[in-house]
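Some chains omitted; the rest stay in position.
Note that the chains take the letters A and B in the order they are written out, and that residue 1 is the start of every chain.
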(Lines give C-alpha, C1' and ligand atoms only; values in the text may rest on other atoms or scores of the structure.)
Protein backbone atom coordinates (compact mmCIF):
# COMPACT_ATOMS: atom_id res chain seq x y z
CA UNK A 1 0.00 0.00 0.00
CA UNK A 2 1.39 3.37 -0.88
CA UNK A 3 1.59 6.07 1.73
CA UNK A 4 -0.82 8.23 -0.24
CA UNK A 5 -3.55 5.59 -0.24
CA UNK A 6 -3.37 5.26 3.52
CA UNK A 7 -4.24 8.95 3.85
CA UNK A 8 -7.41 8.81 1.79
CA UNK A 9 -8.29 10.83 -1.28
CA UNK A 10 -9.54 14.34 -2.07
CA UNK A 11 -12.08 14.85 -4.82
CA UNK A 12 -14.01 18.06 -5.50
CA UNK A 13 -12.84 19.41 -2.16
CA UNK A 14 -14.12 16.42 -0.21
CA UNK A 15 -11.64 14.24 1.62
CA UNK A 16 -12.57 10.58 2.02
CA UNK A 17 -10.80 8.19 4.39
CA UNK A 18 -11.56 4.50 4.85
CA UNK A 19 -10.96 2.98 8.26
CA UNK A 20 -11.63 -0.26 10.05
CA UNK A 21 -13.38 -0.72 13.41
CA UNK A 22 -11.11 -2.66 15.76
CA UNK A 23 -11.72 -4.06 19.26
CA UNK A 24 -10.19 -0.90 20.79
CA UNK A 25 -12.96 1.19 19.21
CA UNK A 26 -15.86 -0.78 20.66
CA UNK A 27 -17.33 -0.99 24.15
CA UNK A 28 -19.24 -3.57 26.15
CA UNK A 29 -22.49 -2.35 24.62
CA UNK A 30 -21.28 -4.08 21.45
CA UNK A 31 -20.92 -0.91 19.35
CA UNK A 32 -18.29 1.75 18.72
CA UNK A 33 -17.80 3.89 21.86
CA UNK A 34 -19.27 7.30 21.11
CA UNK A 35 -16.14 9.40 21.74
CA UNK A 36 -14.22 7.34 19.19
CA UNK A 37 -16.11 8.90 16.28
CA UNK A 38 -14.29 12.09 17.23
CA UNK A 39 -10.99 10.22 16.89
CA UNK A 40 -12.04 8.97 13.46
CA UNK A 41 -12.85 12.54 12.45
CA UNK A 42 -9.55 13.84 13.73
CA UNK A 43 -7.65 11.18 11.74
CA UNK A 44 -9.52 12.34 8.67
CA UNK A 45 -8.76 16.02 9.30
CA UNK A 46 -5.07 15.21 9.80
CA UNK A 47 -4.95 13.23 6.58
CA UNK A 48 -6.87 15.92 4.72
CA UNK A 49 -4.25 18.46 5.82
CA UNK A 50 -1.48 15.99 4.95
CA UNK A 51 -2.82 15.55 1.41
CA UNK A 52 -3.08 19.33 1.07
CA UNK A 53 0.61 19.54 1.92
CA UNK A 54 0.27 20.77 5.52
CA UNK A 55 2.55 18.90 7.95
CA UNK A 56 1.23 19.41 11.45
CA UNK A 57 4.37 17.96 13.05
CA UNK A 58 6.40 20.66 11.29
CA UNK A 59 4.29 23.65 12.33
CA UNK A 60 6.46 24.48 15.31
CA UNK A 61 4.58 26.72 17.70
CA UNK A 62 1.30 26.65 15.80
CA UNK A 63 -1.37 23.99 15.97
CA UNK A 64 -4.98 23.37 15.10
CA UNK A 65 -7.38 22.84 17.98
CA UNK A 66 -11.06 21.98 18.00
CA UNK A 67 -13.18 24.83 19.39
CA UNK A 68 -16.69 23.49 18.81
CA UNK A 69 -18.17 20.24 17.65
CA UNK A 70 -21.85 19.51 17.13
CA UNK A 71 -22.14 15.74 16.98
CA UNK A 72 -25.07 13.60 15.88
CA UNK A 73 -24.78 9.91 16.67
CA UNK A 74 -27.30 8.43 14.23
CA UNK A 75 -26.61 4.70 14.05
CA UNK A 76 -24.07 2.43 15.68
CA UNK A 77 -20.96 0.96 14.04
CA UNK A 78 -19.71 -2.50 14.99
CA UNK A 79 -16.51 -4.49 15.16
CA UNK A 80 -14.99 -5.17 11.71
CA UNK A 81 -17.08 -2.50 9.98
CA UNK A 82 -15.25 -0.68 7.21
CA UNK A 83 -16.18 2.97 7.60
CA UNK A 84 -15.82 5.96 5.31
CA UNK A 85 -15.10 9.38 6.83
CA UNK A 86 -15.90 12.34 4.57
CA UNK A 87 -14.65 15.82 5.36
CA UNK A 88 -15.11 19.13 3.64
CA UNK A 89 -14.31 22.70 4.55
CA UNK A 90 -17.30 25.01 4.45
CA UNK A 91 -15.69 28.30 5.37
CA UNK A 92 -12.50 29.91 6.58
CA UNK A 93 -12.40 33.06 8.64
CA UNK A 94 -9.54 34.68 10.52
CA UNK A 95 -8.14 31.92 12.69
CA UNK A 96 -10.91 29.41 11.99
CA UNK A 97 -11.96 26.63 9.67
CA UNK A 98 -15.55 25.41 9.57
CA UNK A 99 -15.75 21.77 8.55
CA UNK A 100 -18.46 19.19 7.97
CA UNK A 101 -17.65 15.56 8.62
CA UNK A 102 -19.59 12.37 8.45
CA UNK A 103 -18.88 8.73 9.08
CA UNK A 104 -20.80 6.22 7.00
CA UNK A 105 -21.08 2.49 6.43
CA UNK A 106 -21.97 1.35 2.93
CA UNK A 107 -23.53 4.70 2.17
CA UNK A 108 -25.54 4.98 5.36
CA UNK A 109 -24.53 7.89 7.60
CA UNK A 110 -23.78 6.77 11.18
CA UNK A 111 -22.31 9.98 12.56
CA UNK A 112 -22.32 13.61 11.42
CA UNK A 113 -20.51 16.61 12.85
CA UNK A 114 -20.04 20.31 12.29
CA UNK A 115 -16.56 21.19 13.48
CA UNK A 116 -14.95 24.54 14.22
CA UNK A 117 -11.19 24.33 14.22
CA UNK A 118 -8.98 27.20 15.37
CA UNK A 119 -5.37 27.93 14.53
CA UNK A 120 -3.54 28.83 17.75
CA UNK A 121 -0.11 29.25 19.25
CA UNK A 122 1.19 27.11 22.11
CA UNK A 123 -0.32 29.51 24.63
CA UNK A 124 -3.72 28.88 23.05
CA UNK A 125 -4.05 32.33 21.48
CA UNK A 126 -5.72 32.43 18.06
CA UNK A 127 -3.40 33.08 15.15
CA UNK A 128 -4.49 34.18 11.68
CA UNK A 129 -4.50 31.27 9.23
CA UNK A 130 -1.51 31.53 6.88
CA UNK A 131 -2.61 32.62 3.41
CA UNK A 132 -1.38 29.36 1.92
CA UNK A 133 -3.59 27.33 4.23
CA UNK A 134 -6.61 29.56 3.62
CA UNK A 135 -6.04 29.26 -0.11
CA UNK A 136 -6.18 25.49 0.13
CA UNK A 137 -9.66 25.54 1.57
CA UNK A 138 -11.12 28.68 0.04
CA UNK A 139 -11.62 27.28 -3.42
CA UNK A 140 -15.32 26.91 -4.11
CA UNK A 141 -16.77 23.47 -4.59
CA UNK A 142 -20.23 22.16 -4.93
CA UNK A 143 -20.38 18.73 -3.38
CA UNK A 144 -20.34 18.42 0.35
CA UNK A 145 -20.58 15.36 2.56
CA UNK B 1 -11.27 5.88 50.07
CA UNK B 2 -14.81 4.66 50.15
CA UNK B 3 -16.52 3.50 46.99
CA UNK B 4 -19.07 6.29 47.28
CA UNK B 5 -16.42 9.00 47.28
CA UNK B 6 -14.89 7.66 44.09
CA UNK B 7 -18.21 8.18 42.31
CA UNK B 8 -18.57 11.85 43.18
CA UNK B 9 -21.42 13.56 44.94
CA UNK B 10 -24.91 14.81 44.12
CA UNK B 11 -26.13 18.07 45.59
CA UNK B 12 -29.29 19.92 44.51
CA UNK B 13 -29.54 17.67 41.50
CA UNK B 14 -26.02 18.43 40.31
CA UNK B 15 -23.49 15.62 40.20
CA UNK B 16 -19.86 16.55 40.74
CA UNK B 17 -16.93 14.23 39.96
CA UNK B 18 -13.26 15.00 40.52
CA UNK B 19 -10.76 13.41 38.16
CA UNK B 20 -7.10 13.65 37.40
CA UNK B 21 -5.46 14.24 34.01
CA UNK B 22 -2.99 11.43 33.29
CA UNK B 23 -0.51 10.94 30.41
CA UNK B 24 -3.07 8.84 28.53
CA UNK B 25 -5.41 11.86 28.37
CA UNK B 26 -2.91 14.23 26.77
CA UNK B 27 -1.50 14.49 23.26
CA UNK B 28 1.69 15.79 21.69
CA UNK B 29 0.23 19.30 21.62
CA UNK B 30 0.78 19.28 25.40
CA UNK B 31 -2.92 19.44 26.34
CA UNK B 32 -5.79 17.01 26.88
CA UNK B 33 -6.82 15.41 23.57
CA UNK B 34 -10.22 16.87 22.65
CA UNK B 35 -12.16 13.59 22.42
CA UNK B 36 -11.15 12.72 25.97
CA UNK B 37 -13.45 15.37 27.44
CA UNK B 38 -16.27 13.18 26.16
CA UNK B 39 -14.80 10.27 28.12
CA UNK B 40 -14.67 12.43 31.24
CA UNK B 41 -18.33 13.34 30.73
CA UNK B 42 -19.32 9.72 30.22
CA UNK B 43 -17.56 8.73 33.46
CA UNK B 44 -19.55 11.42 35.22
CA UNK B 45 -22.87 10.31 33.72
CA UNK B 46 -22.15 6.70 34.73
CA UNK B 47 -21.33 7.75 38.26
CA UNK B 48 -24.37 10.01 38.43
CA UNK B 49 -26.55 7.03 37.49
CA UNK B 50 -24.66 4.85 39.95
CA UNK B 51 -25.30 7.27 42.80
CA UNK B 52 -28.99 7.43 41.80
CA UNK B 53 -29.12 3.66 42.16
CA UNK B 54 -29.11 2.75 38.47
CA UNK B 55 -26.69 -0.09 37.64
CA UNK B 56 -25.95 -0.02 33.92
CA UNK B 57 -24.25 -3.42 34.00
CA UNK B 58 -27.49 -4.92 35.35
CA UNK B 59 -29.86 -3.40 32.79
CA UNK B 60 -29.79 -6.48 30.55
CA UNK B 61 -31.02 -5.59 27.09
CA UNK B 62 -31.37 -1.88 27.75
CA UNK B 63 -28.67 0.73 27.61
CA UNK B 64 -28.16 4.47 27.41
CA UNK B 65 -26.59 5.83 24.24
CA UNK B 66 -25.55 9.35 23.32
CA UNK B 67 -27.66 10.75 20.48
CA UNK B 68 -26.40 14.31 20.29
CA UNK B 69 -23.61 16.27 21.88
CA UNK B 70 -22.89 19.95 21.41
CA UNK B 71 -19.35 20.48 22.66
CA UNK B 72 -17.51 23.70 23.40
CA UNK B 73 -13.79 23.38 23.98
CA UNK B 74 -13.04 26.61 25.81
CA UNK B 75 -9.62 26.24 27.40
CA UNK B 76 -7.09 23.42 27.50
CA UNK B 77 -6.40 21.11 30.45
CA UNK B 78 -2.91 19.81 31.11
CA UNK B 79 -1.15 16.82 32.66
CA UNK B 80 -1.71 16.54 36.43
CA UNK B 81 -4.66 18.94 36.43
CA UNK B 82 -7.39 18.01 38.90
CA UNK B 83 -10.66 18.56 37.06
CA UNK B 84 -14.25 18.79 38.23
CA UNK B 85 -17.03 17.45 36.03
CA UNK B 86 -20.50 18.77 36.81
CA UNK B 87 -23.61 17.16 35.39
CA UNK B 88 -27.27 17.97 35.70
CA UNK B 89 -30.37 16.72 33.99
CA UNK B 90 -32.44 19.45 32.38
CA UNK B 91 -35.33 17.45 31.02
CA UNK B 92 -36.64 13.95 30.45
CA UNK B 93 -38.98 13.02 27.62
CA UNK B 94 -40.04 9.62 26.35
CA UNK B 95 -36.81 7.75 25.76
CA UNK B 96 -34.53 10.74 26.32
CA UNK B 97 -32.57 12.63 28.93
CA UNK B 98 -31.26 16.13 28.25
CA UNK B 99 -28.13 16.84 30.28
CA UNK B 100 -25.73 19.72 30.75
CA UNK B 101 -22.15 18.94 31.60
CA UNK B 102 -19.07 20.99 32.15
CA UNK B 103 -15.47 20.33 33.00
CA UNK B 104 -13.67 22.93 35.04
CA UNK B 105 -10.32 23.60 36.67
CA UNK B 106 -10.31 25.62 39.87
CA UNK B 107 -13.64 27.15 38.94
CA UNK B 108 -12.75 28.02 35.37
CA UNK B 109 -14.83 26.19 32.77
CA UNK B 110 -12.68 24.39 30.19
CA UNK B 111 -15.32 22.37 28.40
CA UNK B 112 -19.11 22.55 28.22
CA UNK B 113 -21.58 20.23 26.58
CA UNK B 114 -25.30 19.77 26.03
CA UNK B 115 -25.95 16.05 25.81
CA UNK B 116 -28.97 14.11 24.59
CA UNK B 117 -28.98 10.55 25.88
CA UNK B 118 -31.45 7.94 24.62
CA UNK B 119 -32.61 4.77 26.30
CA UNK B 120 -32.53 1.95 23.74
CA UNK B 121 -32.65 -1.83 23.39
CA UNK B 122 -29.75 -3.86 21.97
CA UNK B 123 -31.12 -3.37 18.45
CA UNK B 124 -30.84 0.39 18.95
CA UNK B 125 -34.60 1.03 19.12
CA UNK B 126 -35.70 3.71 21.59
CA UNK B 127 -37.40 2.44 24.73
CA UNK B 128 -39.48 4.50 27.10
CA UNK B 129 -37.54 5.48 30.21
CA UNK B 130 -38.71 3.40 33.18
CA UNK B 131 -40.82 5.49 35.56
CA UNK B 132 -38.29 4.99 38.36
CA UNK B 133 -35.48 6.44 36.25
CA UNK B 134 -37.62 9.38 35.10
CA UNK B 135 -38.58 10.06 38.68
CA UNK B 136 -34.93 10.31 39.66
CA UNK B 137 -34.31 13.15 37.25
CA UNK B 138 -37.70 14.84 37.12
CA UNK B 139 -37.46 16.47 40.50
CA UNK B 140 -37.13 20.22 40.06
CA UNK B 141 -33.95 21.93 41.12
CA UNK B 142 -32.61 25.39 40.77
CA UNK B 143 -28.89 25.23 40.43
CA UNK B 144 -27.38 23.99 37.19
CA UNK B 145 -23.77 23.70 36.14
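Throughout what follows, a contact is a pair of C-beta atoms (placed from the backbone, for glycine too) under 8 Å apart; a residue touches a chain by one contact, two chains touch by 3 or more.
Because the structure is a prediction, the values reported are computed rather than measured.
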Total copies in the full complex, given that 2 are placed here: 4
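Rule of thumb we're sticking to: only the chains that are shown with their structure count from here on.
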Whole-Å separation of chain centres (CA-atom averages), subunit A against subunit B: 25
Subunit A partner contacts - residues on subunit B that touch it in the complex: 28-31, 34-36, 38-39, 42, 63, 65-73, 75-76, 122, 124
